[in-house]
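The complex appears here without one of its protein chains, the remainder shown in place.
Right after this comes subunit A.
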């Protein structure tokens, strides 16, 4: 019974990972733009970025998904369920990633920037070679934690019909009447993926630390 359930629910692992990873990458890129905008010298750009981050964060993820999946087609913008899910989670991830980057940037002492300036490095080189590598190392654990959070949030995609883990678990629960077992299997899958992600993140973190020479 369990193997049967496992094999049917595990079909969803691919899409769960796909939606999570795509949203994390796209959201991460938009987040970079956002954090740049939030530090812009132009007050209006700063204001817009801050407003965007706050608006995204105060609306529940499920409301975002429904807004995009059911709302946007009114403008003849037909989206598949997977597209809608990725767009929704990317928007959500962008705001949270921007906050994570911000705290990473804050942890870099001003002296680093000043030193780079004193060495005659251009602004682009400073950001690319001095600030970002250090900030990334600080932000990595937070990014991994958020990635795991996003993985769990991605279960919401089942509500708009994306065939990921929770979707299949729900199907099995309805078909086999093994509600408890189906969702226990789904839960085990989520926890297993989270553990793997956490382990990888720790390995990367340790490697980075060793490279820089701390610990």
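In this section, contacts are C-beta pairs under 8 Å (C-beta built on N, C-alpha and C of every residue); 3 or more make two chains touch, one makes a residue touch a chain; residues count from 1.
Note that contacts and distances are computed from a predicted model.
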| item | value |
| --- | --- |
| The complex's invisible chain, by UniProt name, from "Amino acid ABC transporter permease", "Cell wall polymerase", "Spermidine/putrescine import ATP-binding protein PotA" or "Cytochrome c oxidase subunit IV" | "Amino acid ABC transporter permease" |
| Selected residue (touches chain absent from view) among A:14, A:47 or A:187 | A:187 |
| Which of A:10, A:59 or A:79 contacts the chain that the document leaves out | A:59 |
| Touch residues of subunit A, complete complex, unshown partner | 54-55, 58-64, 66-67, 70-75, 152-156, 158-159, 166, 169-170, 173, 177, 179-180, 182-184, 186-187, 190-191, 194 |
